[in-house]
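All protein chains but one are shown in place.
This part shows chain A:
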Amino acid sequence: MEFWGLVYLYYILYVFSVQLIMLQIRTPKTGRAKREVEKRAPKIVETGKKTLILHGTKTSQVLNTVLTEIYHLKKDNAVKYTRRNDNIRPFESGGETSMEFYSLKTDCSLIVFGSHSKKRPDNLVIARTYDHHIYDLVEVGIENFKSMVSFSYDKKLAPQIGSKPFFAFIGEGFENLEELKHLKEVLLDLFRGEVVTNLNLAGLDRVYVCTAVSSNRVFFTHCGLRLKKSGSVVPRMELVEVGPSMDLVVRRHRLPEDGLKKEAMKIAPELTKKKEKNVSKDPIEGKIGKIYMPDQQVGIVPLPNKAKGVKRERREAKMKGDTKKHEVKKQKLEA
């Protein structure tokens, strides 16, 4: 563009954009809205994470069933979107924006994304978000899937929705191999539910069993628990296969960045218990404390000599310890 044309262009844009930016404070006007906003605010101790279930461009029958069953397992705190999402590509740099947007809108920090293609059949991507940005990803393929419907068992054993599950991980692969370690963490996070302090022992009825069959294959199954009477207080556990069982084949994974991981693993400083120093408990005497006294050197402490304010002869005489009483200047006496 010509120079003056450019100048004029800038002038017009300036006129459009010069306005005072004032910060306006928006507070929710109803109590209900305020409660909802506070639910989504960051907390010192976090409550359970919500899961979002998404479909990709193409999903197979198997994958549809898998996604529905995961939704049923996590009915209380999961959101399932049924439409196809063509623009989600989790492992590409630009393809995560849609996932992050949904995570922000639904306040979900776990995303389960299923897609089917020729190259990656029955593909499931489990993503975790931190501050509504992608934290890490695991991609698994599903094989040998058996749905909940195909299992027959006693109705009484069916686990309740929302009960706290047991986790059983078997295999040295979960310790040695990085991908399986990551998968273990993600599966724990996904199915854990809320962290509780008080647990009702009567309500324990489900187990997730994951076995590392080979270096990239994990056998995952969901079982109900039957507590049988045994001799002691502890009942005998019996596992009955209840829910979906599938083989997870680890395909790709992305670990979180170091800085982000460090920030996400932070604990509030108020929560770390500080050990009280020099306090100990004795069974006989009770609570004992130690007090450290500094070394009081009684003999070396100099007495107040007050030699400073006096002329030299008198000072020397004083230092010698002269007993002769001679007229001394009136000096201030210390109280």
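Basically, a contact is a pair of C-beta atoms (placed from the backbone, for glycine too) under 8 Å apart; a residue touches a chain by one contact, two chains touch by 3 or more; residues count from 1.
Keep this in mind: contacts and distances are computed from a predicted model.
Protein name for the hidden chain, per its UniProt entry and selected from "Ribosome biogenesis regulatory protein", "GPI-anchor transamidase isoform X1", "Serine/threonine-protein phosphatase" or "Growth hormone receptor": "Ribosome biogenesis regulatory protein". The chain not shown here is touched by just one of A:K74, A:R128 or A:H253, and that residue is A:R128. Contact with the chain not shown here comes from a single listed residue; of A:Q160, A:N198, A:N278 or A:Q296, that residue is A:N198. As for the chain not pictured, it touches chain A at residues 1-2, 4-9, 12-13, 16, 18-28, 34, 37-38, 40-44, 46, 49, 109, 128-131, 135, 144, 164-175, 184-185, 188-189, 192, 195-204, 207, 209, 211-214, 219, 221, 223, 225, 233-239, 241, 245, 256, 261, 263-266, 268.
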